[in-house]
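Handing you this structure, nothing more for now.
With one protein chain withheld, the remaining protein chains of the complex are depicted in position.
Our next item is chain A:
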Amino acid sequence: MKPSRSAFLSWIYDPKIRGIIAQVVTLIVLGLLVGWLAHNAIVNLAARGIASGFDFLNDPAGFGILQTLIPYTESDTYARVFVIGLLNTLLVSALGIVAATILGFIMGVARLSKNALVSALATVYIETFRNIPPLLQIFFWYFAVLQAMPSPRQSLGWFDAVFLNIRGLYLPRPIPTEAVTAFVVAVVLAFVLWWVIARWAKRRQDETGQPFPVFWTGLGLVVLLPYLASLIFGSPFTWEVPRLRGFNFVGGWVMIPELVALWVALSIYTSAFIAEIVRAGILAVPHGQTEAAMALGLTSQQRLRLVILPQAMRVIIPPLTSQYLNLTKNSSLAAAIGYPDIVGLFAGTVLNQTGQAIETIAMAMAVYLTISITISLFMNWYNKRMALVER
């Protein structure tokens, strides 16, 4: 056989090249499919006289929204409604992720406790909440929350400043004064000092083995410095206190029951999954590590915090990421109880007022895709960082 011929044929048998060819072919087929579908949609939309494009985003929305994190009036545009929905989704997701993580770690560790009662309680908690669909839990918490609350005129009040009723939890709202600059500087300074001390303490411990109570010192600084600043420069805030006027309380901050119910339900539901992930992570650390830590004379708390958890984290983080994504996606169930998230508000109300289904759904999908990719990238980065600690 001529060498040139065999060289010509050999690439067919090269798995690398064959892989590339397969991928290119797949990509072309997929591109054609997407193109055909898009073309089909455009032709049909035109044939049915359905307006398309994103021009509607500049039209005034004309409806009210329950909770807006940025100022909004009915004459603002659909584009602003989009941002408001996005912020509301991000708010409940962020709150949910924090609460679910804390609850999940506590429950995961508790289920492994040697105390039979603690471990049994954690088991019941996990098995119950893991197996009930999130929508049911949201309804349960929403109506449980509502049923327990008094009407606005019979609100529970504390110190004439904090009020709780069926419309929400009303808190005094801080309004910055001139002294707020000094206050902010003090807070930032405290955190910088905390960081400096932490670095110094670590170096000292590496060199001399002497530990230093970094956390308590830092916490002290964060409380003390802003307090001193407000003593010297005057109060950084005046407080706008909620007052009952007409039907409802006016002024102050309000945390609506829709947010509370969604937050509680999502946190508890997801925490049950996180607890199992944490338990699996801890069980994955060989028992020898615990024995070694005991041999060093570490307390049981130190063993968990310094030896077990850091190693368990490497097992925990990847599945934890997918739980964070799930929580964010589940927050779209908000529409059922009237929390104005991106799905209920934008892919719901705006879609209906404008009739532009494809545009609004595409934008909502882009939001979830972006959030998912962002969380995923961040957690991958964090995972790499944690993995490098291994020696």
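Rule of thumb we're sticking to: a residue touches a chain if its C-beta (ideal position, glycine included) is under 8 Å from a C-beta of that chain, and two chains touch if they have at least 3 such contacts; residues count from 1.
Simple rule for what comes next: contacts and distances are computed from a predicted model.
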Identity of the absent chain, which is to be given by its UniProt protein name, from "Ger(X)C family spore germination protein", "Amino acid ABC transporter substrate-binding protein", "Hydantoinase/oxoprolinase family protein" or "Rieske 2Fe-2S domain-containing protein": "Amino acid ABC transporter substrate-binding protein"
Omitted-chain contact residue, chosen from A:A47, A:L231 or A:A295: A:A47
Among A:V307, A:I337 or A:I371, residue touching the chain not depicted: A:I337
Hidden-chain contact residue, picked from the options A:Q147, A:T208 or A:Q301: A:Q147
Option touching the unshown chain, where A:V250, A:L283, A:L306 or A:A387 are the choices: A:V250
Touching residue (missing chain; options A:A38, A:L69, A:L156 or A:I175): A:A38
Residues of chain A in contact with the chain not shown: 30, 33-34, 37-38, 40-41, 43-45, 47-51, 62-66, 74, 143, 146-147, 151, 166-167, 245-248, 250, 257-258, 335-338, 340, 344-345, 348-349, 351-353, 355, 357-358, 361-362, 365, 369, 372-373, 376
